[in-house]
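Report on the following structure.
Missing here: one protein chain of the complex. Every other protein chain is in place.
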Amino acid sequence: MTRVGKYHLALIGAAALILLLSLVRIMSGQDDLTSSGTFNAALLLAVPIGLAGLGGLWAERAGVVNIGLEGMMVLGTWFAGWAGYQWGPMAALLAGLLGGALGGLIHAVATVTFGVDHIISGVAINLLGPGITRFLSEVLYGEGTSASAKGAGITTSPAISSSAPEVSLPVLSDGPDLLGKLESTHWFLLSDLAGILRGVTHDVNALVILAVLLLPVTYLVLWRTSFGLRLRSAGENPWAAESLGVNVYRIKYLAVVVSGAFAGLGGVFLVFVSNKYVEGQTQGRGFIGLAAMIFGNWRPGGLAAGSSLFGYASGLQLRSSGEVSAVTSFFLFGSLLLLIYIALQVRKLVAPGQPAEVVARGVKDYTVIAAAAAGAILLFWLWRTVETLPSEFVYITPHVLTLLVLLVASQHLRMPKADGVRFRRGDQH
Amino acid sequence: MPAGLNRALLTVAGAVVAIVLAIAISSVAIIAAGASPIDAFAAFFDFGETARSVSNGIAAFLNRAVPLFIAGLAVAVGFRMNLFNIGVEGQYRIAAICAAFVGSTFTAPKPIQIAVIIVVAAVVGGAYALIPAIMKVTRGVNEVISTIMLNYIAISLSSYLVRGPFTGERAAGQLTTTTPQLPESAMFPNLNFVFDWFGLLPPTRGGGVWGFLLVAVVLGLVIWVVLERTRFGFNVKASGLNGPAAFASGVNPKKMVIAAMVLSGAIAGLIGLPEILGDKGAFNSNFTAGLGFLGIAVALLGRNKPVGIAIAALLFAFLDRAQGALQIADVPSSVITIIQGVIVLLVVIANEVTNRIALRLEEQRAARQLGTNKPVEVAA
Amino acid sequence: MSSDTLAAVQPAVELEGITKRFPGVVANHDIRITVEPGTVHAIVGENGAGKSTLMKILYGMQKPDEGTIKVNGREVTFRTPSDAIDVGIGMVHQHFMLADNFTVLENIVLGAEPTKAGVLDTGKARARIAQLASSHGLRVDPDALVEDLGVGDRQRVEILKVLYRGARILILDEPTAVLVPQEVEELFQNLRELKADGLTVIFISHKLDEVLNIADAITVIRRGTTVASVNPAEVTARRLAELMVGSELPTPETRESTVREDVTLSVSRLTMEAGGFRPVPKGTSVGLYVDKLREEGKRLLLDDVSFDIHAGQILGVAGVEGNGQSELIEAIMGMRPAHGTITLGGVDISAWSTLKRREAGIGYIPEDRHRQGLLLEASLWENRVLGHQTRPPARSGIWVDRRASKADTERIVKEYDVRTPSVDTLALALSGGNQQKLIVGREMSGEPSFLIAAHPTRGVDVGAQAAIWDHLRNARAAGLAVLLISADLDELIGLSDTIRVILRGRLVAELDPSDVTPERLGGYMTGAIAGTEET
Partner (left out) sequence: ACGGGDGGTSASTQPSSGASSEAPKGGLKVGLAFDVGGRGDKSFNDAAYAGLEKAKTELNADIKELSPAADGSNRGDLLRQLADAGYNPIIGVGFAYGDDIKKTAAEYPDVQFAVVDSASNGPNVTGLLFAEEQGSYLAGVAAATKSKSGHVGFVGGVENDLIKKFQAGFVMGVKSVKPDMKIDIKYLTPDGDFSGFKAPDKGKVAAEKMFQDGADIVYHAAGDSGLGVFQAAAAAKKKAIGVDSDQRQTVKETDLQAVIMTSMLKRVDVGVFEFVKAFQGGAKGGSNTVYDLKVDGVGLSTTGGEIDDIKDKLDAAKKDIVDGKVTVPSKP
């Protein structure tokens, strides 16, 4: 019952968001807010974050904190590049997975077998990942190696022999491209929807589909299978699980190795995008993936929302090259959101059927409404007056947005109860 | 007490085994790279042939250790309370640029000028750390996410400042953007005279051995005293060991989060100062980044205790110093990072293992004492 | 199968010469027990006697250093609990082993999940649980979250977990410690049904009347060794107690009243919402606001709680766990905001911080010493400082006065008979009873005028229990006001001057301990007897 309710609430929320976006687009004339290009970019940028986050989700649901995602992702990129240039994309995929899984294995040995503090192990892996890959590059891609002749350098691998396939939704976003046509009409709501749909269905890398599928798959595996139940029990109460005959060590090992593999897959994706390994191309996405996972309350749906938000904001940021940047429309967006909030609050205050003197109408409520109103006016004024933001303020759009959303909605996060706890077989708890 | 001695010996043995293992693992890597491990390890101790290069190498080594040590302290203060301040990175960046700018706007006698700069750095670092602290206590925002995001924001913000409001004059043809040059009175005196004591040539490198080393030592002492001897330190320790118990004992967890985070940020604010006051004389776009992240490793390796952090910082700095020496010996210098990572991992693993061995030894002792146990008289 | 006929000849469990050592402790030494099938076999012994350790060995959670285990006549060695589960052994642990964030169903099926193509078959599981529940009279809601359940429900979930795995031999480690008499009786009814179905139950308790009530055979363990096997029909509780401790059980009798005129602590109209505290709007009285909350059907954790405690009085609060005791404590300690007024010695302290309240003379023996009372990884003297950071002897300016703290810890160690090598020992090295004595000593320091004692002797052995009772009694005689919360009804009746019963956040009855039995008290606690609303 409640779950269905939540699900519907999420749908309604998404619909309201799109409506609002559409409104903002019409008002500001920034078509890029809902263009297919933006959403395509958002998808591209969200996928590696989402994959890293999924890695985090698997590990932390089994009770192992994984701050080493970044290092595992780095391993994934390097091995993907190394295998990819020799044997093609499939090999890249496999090698990247294995590379990440190797990082996961190290983490598992340290944390599960030896009971090392999870953060320490993760930090060590974040040192090791870049160290090992750089070392391997120096050895294998150095001057005079065969790879070097194929275009490798210390900081890059040769290009992958052939790139991963890209697909589009036939008719709708390809060929006749009906969605594209609809999008270019710039109608209210309809074009926005078309843009969003086309963005996520046009020229989509095969790995994106895999990555997106992994979200529901993760949900099904972790929340619908017996394996998932055991895995989550290792994160909630491993002592109970152990006492029921669950092999907690094995579960944790598996979870952490899968975690590394997913982070590695995120690396593979980055390699596919640039068609080769480039040193430093993970750009801290392991950390952002971790953040997205916490943002998403250790759940696949929330993680998807978190990485999408980040991907969307980054995409918009990177695409705002003109004089008037689409990013300024966020002022308008925020202003409208605050207006809606005020309206809801006011309605609650004047709602009939409650004796006036008993209504919880503290000073605090009024202050909040007043502050919201002031904020709305300020944001609206900013939107009207600010033509171009200093580019430095544009770069931080995704980060600021994430912080703002967290400020509004982070009260109810609940992490697995035994997350980060070192578990020893036979110990009492 | 024999059991205690046993334990201490085991710990030392564990650390030694860990380092030997780390050396073995990196040797494998070095051999795989087609180089000689002996050359490689010689390179770590090879400070050059001339007296000048030796003292320069020592200076480079010590100068690297100073910011690492401060970064480790900053991270450790948070960890002591189970607060994971990944944001040291951003905090020191913002603090450095603000301190460098403020320091350049006036001239005062050296002690005052330097003190003002240090205070500004600490205040700015603390203030920047206050943001995630307030977000945590008022809205429950996880400090891991907020500080990660604030790190990115700090980069953009400092870039904006150094190119905009805080920008300084620079010579024609110089592309590095920078804050105004600090007056001479802001530069921290160096410690080169110490070399004379040991009959060594003082280092010639820019600034020599940074005098800020002394500040770091004092800071380490102060932090040790604060954490181990004061009521505040007791509260930090209690909150870290057992939050609910600390709460029940009257410690206000919100205040503690804010205090610990701000203290951590204030210390973080100082990370950039040795470089600025000892060498660069300004904050510029090539300012050393990443010390905050290294600080995490240093703090963890040093077990969040000032002495341990000092040892860890020296070890990391010692390894880092060999960057050039290794290349001269034709060994891939990335082996340094590998050694650092492996040591962090192995030292903690060794620690766990020795703990377990100690426990088992105690169990055996118990078994031996079984003979001396009085048999329980069976009634009825 | 032939197991029934076999069982008639073969004992269900045979333990031979089991020995288990921990660092510094020999938990089990040459234990011998034979459990006949289809019986309830009780194991009794004081705290730390080694009962739990033995059962963990039988359940494969710990490996014995020596000795053999036979199940149904066959010798077995267990590497993990699943080996024990495989031969039909199930265990309900002394502390709940449940994942709070899981549903009842998930907790029950964990490790033995019915699946369809790898997917959890909840339908099948639900049916099986319903069937087990009805056939053994264990009602549960399979979809409820465990964190929302009370202790009785949790206990049933634990038993269902075991039954669900088809266990024929059940180990119950102190299942009654947290139950009220009515619930205990309910549990015993279940056990009898299980026994009738041919199951074997190994039952651990140190409540001797319970043991005599349910057991078919009793084994007594003292200091890790089996000292006697007795037939419950031929033994009295008194005799059993002597076997356990070698001396008589102490009683918490405190009859002569020391209650004085002056009210030390006065609580009035204390109310706490479930959904989080919201301040009462301006211009509204607390009463009106609370009425409105009630009207709206908001759940109240504390509902209009008022009482006074006089100097020299012990007010006992009885109640099934989870009925607002913790919230009451937290409200008085200032750890959780609530509506209403609290005065200490006539001063309104409602708005004070926890620290200020402690400084004003409130002591607090927390219900869970490991969670709220101790820094396990810190030394004893540091634990002495905890809660007294701002008061002498611990404080000197901004510093912690280590010398004075250590000296005062020495005093506590001596006065309260805390058995420890030194005050620098880490708290985790002490046994539970000694830890508790340290806490009691600490909370009695600094001359408190009011003490909250929550389960002051829970899980503490007989000797320590008597000592703690003595200390409480002496302090009471010296004028200390005490709020005593305990699940041990004998303790409650024996120590209190007045007993109030708390049910769903309300004080529902005021009883005179001199004419109340545990059974009647249990009736009030469960709501079976309607409360005598306070006047």
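Worth pointing out:
Chains: A, B and C, in written order; residue numbering restarts at 1 for each.
The rule is simple: a residue touches a chain if its C-beta (ideal position, glycine included) is under 8 Å from a C-beta of that chain, and two chains touch if they have at least 3 such contacts.
Predicted model only: the values in this text are computed from it and were never measured.
Contacts of the undisplayed chain with the visible chains, over the whole complex, involve A, B.
For the options A:Gly315, A:Gly334 or A:Gly420, the residue in contact with the chain missing from this view is A:Gly315. Checked against the hidden chain, the listed residues A:Leu21, A:Leu44, A:Ile196 or A:Ala376 yield one contact partner: A:Leu44.
Touching the missing chain, out of B:Val141, B:Met256, B:Ala325 or B:Ile338, is residue B:Ala325.
Among B:Asn85, B:Ser104, B:Ser146 or B:Ser159, the one in contact with the hidden chain is B:Ser159.
Chain B residues in contact with the hidden partner, per the touch definition given at the top, are 48-50, 52-53, 56-57, 60, 64, 93, 155-156, 158-160, 162-163, 171-177, 204-206, 279-280, 284-291, 320-321, 323-325, 327-328, 333, 336-337.
What chain A contributes to its contact with the hidden chain is residues 32, 35, 37, 40-41, 44-45, 130, 134, 137-138, 141-143, 148, 150-156, 158-159, 203, 270, 273-276, 278-281, 283-284, 315, 318-322, 391-392, 395.
Quick note on the criterion: only the chains that are shown with their structure count from here on.
Taken as a graph of touching chains, this assembly is complete, with every chain in contact with every other. Spacing of chain A relative to chain B, judged by their CA centroids, is 30 angstrom.
One inter-chain figure worth recording: chain A and chain C are separated by 44 Å, centre to centre, where each centre is the mean of the chain's CA atoms. Across the complex, chain A meets chain C through its residues 220, 224-230, 232-233, 236-237, 239-247, 357-364, 414, 416-417, 425-426, 428-429.
Taken in their complex, chain B has these residues touching chain C: 229-235, 237-238, 241-242, 244-252, 359, 362-363, 365-367, 370, 373, 376, 378-380. Chain contact summary for the complex, chain C toward chain B: residues 21-26, 29, 65, 222-225, 227-228, 230, 239, 242-243, 246, 333, 335, 353-359, 364, 366, 371-378, 382, 385-387, 389-390, 395, 398-400, 402.
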